Every structure is written in structure tokens, then in C-alpha cells.
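Take a look at the structure set out below.
With one protein chain withheld, the remaining protein chains of the complex are depicted in position.
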Amino acid sequence: MSSSTSVQTPLSVRSTDERRLPWYHLIFTGLAGLLVAVAALSIAGALSVASAILLGFVLHLLFGWTYSLVREGPRWAMDRLVTLLVIGAFAVSMFPLLSLLWSVISRGMTRVLAAKPDVLSFWTSDMSGIIGGADAGGVFHATVGTLLITLWASIISIPVGLFTAIFLVEYADQGWKRTLGKGVTFLVDVMTGIPSIVAGLFGLAVFIAFMPDQSVRMGIMGAVALSLLMIPTVVRNSEEMLRLVPMDLREAAYALGVPKWLTIVKVVLRTAIAGLTTGVTLAIARVIGETAPLLLTVGMVTSVNWDMFDGRMATLPTFINQQYRNGNANCMSETVTNPVNQEIYACSISTNIDRAWAAAFTLIVIVMVLNIAARMISHYFSPKLSR
Amino acid sequence: MKVRKNKLVSLAALGLVGGLALTACGGGAEEGNGGSAGSDNGGAEAGGYAELTGNLAGSGASSMQNAQTAWTESFMGLVGAEGGDLQVTYDPTGSGTGREQFLSGQVKFAGTDAALDEEELAASTEQCNGEQAFNLPVYISPIAVVFNLEGVEALNLSPEVIGGIFAETITNWNDPAIAELNPDATLPDLPIVPVHRSDDSGTTENFTEYLSENAPDAWPHGPIETWPIDGGQSGDGTSGLISAVEGGNGTIGYADASQAGNLGTAAIQVGEEFVPFSSAAAAKSVDVSPREEGRAENDIVVSLDRTTTEEGVYPIVLISYLALCGSYADSAEGEAVKAYASYIISEDGQAVGEQNAGSAPISDELRTEAQAAIDGITVG
Partner (left out) sequence: MSSTDVESEPSTAPPASMKTSGRRIGDSVFSYLSVGSGVLIFLTLAAVAIFLTSESMPAIIASQEFAGTAEFSLIQTALPLIFGTVLASAIALIIAIPISIGIALFISHFAPRRMAAGLGYMIDLLAAVPSVVYGLWGGLWLVPRMEPLYVFLNTYFGWIPLFGGDPTAPMRNLASASIVLAVMVLPIITAVSREVFLQTPRLQEEAALALGATRWETIKTVVLPFGRSGVVAASMLGLGRALGETMAVLMILAPGATFSLHILEVGRHNSIAANIASKQAEASGVDMSLLIFTGLVLFVLTFIINALARWIVARSGPKS
């Protein structure tokens, strides 16, 4: 609101002969940039798809800006340049995403679909009895572990994080609460920076301190370690969203005599639910793929463990890490026999790496499903106040 | 195409299982493993597995993780087939942690790259029902010198040259010292990129121990666990090292032979001849080495003779030990440990290790001694 006066300043200079060009002129300048880039690169002898696109984009910036400067004047030329730059930024970010997804899909989904005996048995079988280069096995146990541990981490983190955010926004307004609020805000910032591996060490130490058995590893230890990473993200995202709820809404509720807690539940939270869901989703997305804390706290098993409070658990990230570290398998003959059920599998040198990719694919599918679900919830609950 | 073939294999396997399920016992099951013997300890002990129940936890060196996975799964398979119900787990926590957990009684056996020393043996009586613990060499892994050099398939190297390469005094592949050992190869004018392990590992320790004993001038840094030279290519874990070697041209590194994959491996000069790595040559290196002195009869620790010039010996190997108690208070636990350790050293067990983890099987002589040591474990 304070900046409204500054808005007018640059606009006072309006030239009357400015003319907007249709957007498709950008395509012409783009093609020109690309052609010049290809020509220059082939003369220099360094032509490749990547270098042509890179140089072409830079030249396009130059051409587009110059062309617009001549035809439309400096202000619109600047606008064109920025438009090109932000599109470029988006394209740059899409590149790693697409290449990563392509890697994961081409190597991971292939393995999931090629699983034996039936198509999805990679998702329904575990690793018991899978040894050496056996081209078999699956991630059912790891998927169960990941879902359970993330669920428990969410059960711990979401209420704590949400209530902390509510405290910061709704209660920390005066007296000692204000001081506490400032401290909490500061500490949440610090917690955001807690390295995941330190969170793992913490989760380990908390339980070792209270357990007789020093080698204890349980799912709940991983959940506690993950909560440490999840809480600050939930607090930060929720706080941001709660603060965006207009004060008018609260005041209107108070004026009607609605108690504070009900105002929070019925007005503030409900207004902010879309943002809150997005924030929580991001928090889950951050922790569901965390590897380092789980390496230290949950160990690894080859079969399903449903019990969060007893015994080691496999999770998808640690499974990926384990398979990646196993590296090439050793194949001395064509087949490997499963010692548990005597099934015979083909032996493949790359089986561990293949499983790592397939597990990575599985993990990404889970995250995507979660994301889509969160979007749908947020879409469904979101009050249509803003864009 | 691969998919279809594998499906056929598994279909065939299903058919086989149907046939085998009735005959159930050890002999039939081993066929798929390529193991020839069915009449050794594994078979002899067969009757005892039905009684085994409970949990047996071990931890230790990550070097023998692949082998331990194969052993635990195969062993549980055998026990399960006879109606026993025993869970054996091996947690690759690292040698040091494994020994610590073993000495404090958290795990019942440990795998370790360095045998328990005198002090640790003395400390072990507390958890071992009054008896001392002992070591058994169960996992012999050849360390291959792997390289990735376009146009060169085979390479002969002497300890001096390897030392020079890793100490970064020999820096180009066309160095006369390398050319002299490889008269037939066309060595390119390309800088050598030595790759080492970035994590502390027994592999590095064994490799540098070999270098410092055979070529102390070329490798002046002594036997070390942490790489002494700043900079240079490195990889985390064996797989990290292998992928670094695969990713470059002119790279050379050292790794568990089982994971060498498609990389070239160098033949090592021993005496006058060059020995390519093989399980048999690696096992021989243990056979020609004397036992460490001052140890108890049942405490089998090999003092590797790295400078041997005996024929057909591959001298760069890593030995991992199994640490066991001399006595177990809990009789179920004791019986389980004895059965599992016997299985590991049995011909079957070692074949499973070779098959799945690329280790070198121990010799019959060593097996007899180790079996005697295991039989000496008192229970209850």
C-alpha cells in the first residue's frame, strides 16, 4: 500500500507513437536467433543441440530486444526482454525435471514392468531370498516402511507445526507470549537449517538414551528424526498462509461474538486451507525422500515389518541407497536360485542398479499421487476468495 | 527380448519347483547354484536344522555384506525347509561398530576386516560366558586393479608401477615403466587418473599394505585407511569408485573384484610372472601365508604374506573374519551360531559366497581347522 505513489513515476512519460506488435513476432526473432547460432557454431566447429539452444536463446534475447526497441520503443523492448527471460528461466528448470523423469521412467518403469512373474510383482514382492545377481525381488517391504514412517512423522509434525503456526499468528501478540513468539520464529528458522544427517543422529540418540539395547532400530525412530525436519517446514509454510488471511475476517467473527478458538478453526484455518495443504504437501515431499536420517535410525530388512515399535524397517530411500551402493552384482552362471522357495532367476550384473531405478520410480509415483491428492483436496476445500 | 527370455526362465523354474518340492532336501536344491557337492558338512548337519528357532543378530564389516546376505538368506532357506524357524540378520554397521556391539553383547557374532586383538579377546570373556572369543577367516575377497583405457584390454603391472601411479609419480600412460611391462599394448599419450576410495575402508588398507610392503619406494605413504594425497578422483564405496573409473578415460582404481563389471583388470607381477586375479589365485594367497603367532589354537588369524613369489598367487586380497564366542550361555543361541558358522565355512556356504559375492572359497585344510574351532564352542 505504501508503494502506490511510486507506481506513477515511470508512467508519466508516455510516447504516443508506441505500437504493440503481435506476440508471434517473438517466434520470428527466435528462429533468427537459432539460425544465427547454428551458423556461428558450425563455423566454430562446436555444433551440438545443447550449445545451439543455449547460444540461440542468448541471441534471441538480443534480437528480440533490438527488434522491439526499433518497432515498439524502449519500454516495451524491456518488457519483451523480461518476458523472454522468465520463459527462459522456466525452460531451464524444466530441463532437469524432464531429463530426470526420463531417466527414472526409462530405467525404472521398464524394470517395474519387466518384473516377473507378473507385471507389477516388483511392487508386491519383497527381497527375502533374493541374493547375488538374481533378477527378481521387489519393494513391497520398503514401500510399506516408507508410508508408515512418513505417516507417523506427519502425525507428530502436522499438529505441532500447525499449532505453533497458530500460536505465532494468533497468540504471540503481547507480553511474554510476544517474546516467546519471537524466540520460536527464530528457532524455527534455525530448525529449517538442521542438516538431515544431524536429525538422524538426534533420532538415534533420543532412543538409545532410553533403551537398554544400543543397537535398537525401529520405524518410530525414523519418524521422530523426520519430524525434526518436517515441523519447521510445516510451521513456516502454515505461518505464511495464516498471515495472509485478512484481519477483517477475524474482526468480523469477533464482532459476532464467536470465541477465538472457533474463529481460528472456522474462519482462519478454513480460509487458509488451500495454502496449508500445499505447505503440508511440500513438507511431506521434503521428508518422504530423506535418506540420511533413515540410514541411521531404521536399518534395513528384506521382508515386511508392519510394527513401528519393534524391529528394523526397510524404506524406499534407504533401499535405493543400498542397491546403488551394492553396485554391480556378481554373476558366475546364468541363473540364481532363491534359497527360500527354490525359484530360479536369471542372473543380471546390473540387477542392483536396475532395482535402484525402479525403487526411485516407485518413490516418485507415490509422491506424485500424494501431490495430486493434495491438489484435489485443496481445490475442493478452497474458498473462492482469490485467484 | 530380455523380458521374454526371463519369463521363460521363471516359468521353467516354477515347473522345476513343483518337481523339487517333494524331494525337498539339500542335494536337489543346490543344483541351481552350480555347486557340485551335496555330501559335505551342509548335508551332514542336515538333521540338526529342524531344532533351530529364535533370532540371531550379527553386525560388522560392510565389505562382507553381499556375502552375508547370501549366507543368511540361504541358511534360513535350509532351516525353513527342515521345519526350523530361525531369523538370522547381519547389519553392515562397519567393522569397528561390529566389534563394539559384539563385545557389549548386542550381537552374537560379528564380521570384521581386522581380527579381534588381544585386548578385545580379553574383554570378550565378559559376554562370552567366561570363555574367550575367537576369529575365523571366512571371507577372502580379491582386490582387482581396474582400469578404463580406450584400446587397451589387458595390462600387466608391477607393484612399483602401481605404487608410482597411485602416488602420482607416474602420470602418463605412455610412461616407459608401463611400456616396459606391456610390450604388446599400444599405450596412448594420456594422463593417468588414479581413483581412490573416499570413505575409510578395509579395501584401501589392504591395497596400500600390499604396496608399502612390495614397493616402499614407489609408495612411501605406508599402509593407511584414509587416502593420504589431497585431490584426485575418488568414489564413495566400491560402487562409487567403479562408476568414477567407468566415467573417465585413462582412469585406474582398486576395488573388490566381484564388482569390476566390464572394466579391464590388471595382471599383477608376482616374482617373474603376471597373475590375473581369480578366486583360486586369491585363495592360494591365504594358503601360503602363515598363521599369526601368539594366538590360541582355535583363534585362526592369517598373517598375509604380501611379498610371496610363489607361482599362481594373487597377492592383493582382503580377509574378513567372523568373530564368535567360545561359549554361549543360551543353548538355543549357541546351537544357532554353531550351525550358521558351520554353514558359512562349508563347501556349500563358500560356494554361495563365491557365486553371489565373488569371494574366494577357503581351502579344505582351513575348513577342517575352522570346523574344529566351531565344534569347540560350548553351549549352555
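Going in written order, the chains are labelled A and B, and every chain counts its residues from 1.
Just so we're on the same page, a contact is a pair of C-beta atoms (placed from the backbone, for glycine too) under 8 Å apart; a residue touches a chain by one contact, two chains touch by 3 or more.
Note that the coordinates shown come from a computational prediction; the quantities given were computed from them, not determined experimentally.
A.B. asks: Just name the one of A:Val58, A:Ile155, A:Leu187 or A:Ala252 that touches the chain not displayed here.
C.D. replies: Considering all chains, including the one not shown, the answer is A:Leu187.
A.B. asks: Which of A:Ile53, A:Ala114 or A:Val258 sits in contact with the chain that's absent?
C.D. replies: Considering the complete complex, A:Val258 is the one touching the chain left out.
A.B. asks: Of the residues listed, A:Val139, A:Ala153, A:Leu295 or A:Val336, which one is in contact with the missing chain?
C.D. replies: The single option touching the absent chain is A:Leu295.
A.B. asks: Based on the whole complex, identify which of A:Leu35, A:Val58, A:Val119 or A:Ala205 touches the chain you can't see.
C.D. replies: A:Ala205
A.B. asks: State which residues belonging to chain A touch the missing partner chain.
C.D. replies: 1, 3-4, 6-11, 14, 48, 50-51, 75-76, 78-79, 81-83, 85-90, 92-94, 96-97, 99-101, 103-104, 159-161, 163-164, 166-168, 170-172, 177, 180-181, 183-184, 186-198, 201-202, 205-206, 228, 231, 235-237, 240-241, 244, 256-262, 264-266, 269-270, 275, 278, 281-282, 285-286, 288-292, 295-296, 316-317, 320-321, 324, 356-357, 360, 363-364, 367-368, 371, 375, 386-387
A.B. asks: Extract the touching residues of chain B with respect to the undisplayed chain.
C.D. replies: Contact residues on chain B toward the absent chain are 62, 92-97, 100, 191, 193, 195, 198-201, 230-236, 240, 243-244, 247-249, 251.
Operating definition for what follows: only the chains that are shown with their structure count from here on.
A.B. asks: Could you grab the centroid distance between chain A and chain B? Build each centroid from C-alpha atoms only and quote it in angstrom.
C.D. replies: 39
A.B. asks: Quick check: in the complex, which residue numbers of chain B touch chain A?
C.D. replies: 2-3, 5-7, 9-14, 16-17, 20-21, 29, 31-34, 57, 59, 65-66, 69-70, 73-78, 80, 89, 91, 93, 101, 104, 106-107, 237-240, 242-243, 258-262, 352, 354-358
A.B. asks: Help me check something: in the complex, which residues belonging to chain A touch chain B?
C.D. replies: It is residues 114, 116-117, 128-133, 135-136, 213-215, 299-302, 312, 324-330, 332-333, 335-346, 349 of chain A that touch chain B.
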